[in-house]
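Worksheet for the structure shown next.
Shown here: the complex without one of its protein chains, the others still in place.
Now for chain A:
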Amino acid sequence: MTTTTARLTASFDDAPLTLVRRRWPLGLALLLLVAFVALPLLGDDYWLNAILIPFLVLSLAGLGLNLLTGYTGQTSVGAAGFMAVGAFATYGLLLRVPGIPLPLALVGGGLIAAFLGMLFGIPSARIKGFYLMVTTLAAQFFIEWVFAKFPWFYNYASSGTISAPRLELFGYSLASPVGRYLLTLSCVVLLTWVAVNLVRSQTGRNWMAIRDMDTAAAVIGIPVDRYKRLAFAVSSFYLGIAGALWAFAYLGTASAGSFDINRSFQILFIIIIGGMGSIAGNFVGAAFISLMPIFLNHAGQWLFGGNVDAGQLQNLQKILFGTLIIVFLIKEPEGLVRLVGNLRDRLRTWPLRF
């Protein structure tokens, strides 16, 4: 016992630096290979444009919101507002800074969104829960209004829209579907790696501690207000980049209306369905949200032939989503990712039960 406790008091600073070689799980390597090589080769334009790019961007947005809401416990319904900031800021940088490379413009747009997110996160020191959610709602409407109201942001275009500027990297054009897909994929992979690092680090633990019990977090020495603001900033950075990609890699032409409150709810649903406080959940949730309508369309066609009109199908979708959200909130607050995990555990132990 004495030896243990004696070691406990050993100093912090004398640990040698050894490089831990991380093993790349085969599954991940395979997934990346498929995503970077197979899909661009095999996928047709429709798949890339209409399914894979929006799926990836929505996953990224979910990731951003999840860091704030799932990991830090600060519910926000203003996600799309910060996406808009990223989109308009990236546009402004590409337009007004001559020769700025695309990656720099994206990071710049993300940083501007992060700064704004940090500002809107300041009230989180004083208000919690429902009332904090209302301030994010206010942020959403305010930001939307600003980008619709002041023509400077959309360069005085009579349409009030911003459209994809030169998408190029080191002289290569990224304007083709494959180019836009690879741009999006690279951003998503890089930022997912960063997010995994973050949630496994002391920063991530501090966020989760604040989520679970903020008084205790302060008592053990976590600067609660600072980490809440940091969560707002990091979350908005992710959302900002997602917004820029949504505008330029997916839509091509966007306006303030592309980032309305419905988009915010869509992102929120992604993390509820996929799983709060889970990285993989964002991808599962985004896949669900973006594939479900397509699936329903086909199912509707197949079941009823041409007898159901599109409007009714859309209503059906809304009802289905609403029901699912309620089911998830009540039955499985940890989302689809948890359901899949449970299933896997059961399969693993399945033969043993007999």
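Everything that follows uses one rule, which is that contacts are C-beta pairs under 8 Å (C-beta built on N, C-alpha and C of every residue); 3 or more make two chains touch, one makes a residue touch a chain; residues count from 1.
As a convention for this text, contacts and distances are computed from a predicted model.
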* Asked: Just by its UniProt name, which of "ABC transporter ATP-binding protein", "CHAD domain-containing protein", "Cytochrome B oxidoreductase" or "Acetolactate synthase small subunit" is the chain not shown in this complex?
  -> "ABC transporter ATP-binding protein"
* Contact with the hidden chain (one of A:A50, A:V194 or A:A280) -> A:V194
* Structure fact -> Where A:M118, A:A139 or A:L230 are the choices, the one touching the absent chain is A:L230
* To do: Out of A:T135, A:T184, A:N206 or A:S258, point to the residue that touches the absent chain in the complete complex.
  => A:N206
* **From A:L26, A:L42 or A:I220, residue that would touch the chain that is not displayed** => A:I220
* Could I get the residues of chain A that touch the absent chain, sorted low to high? => 1-2, 4-9, 12, 15, 17-18, 20, 194, 197-198, 201-203, 205-206, 208-209, 211-213, 215-223, 230, 234, 277
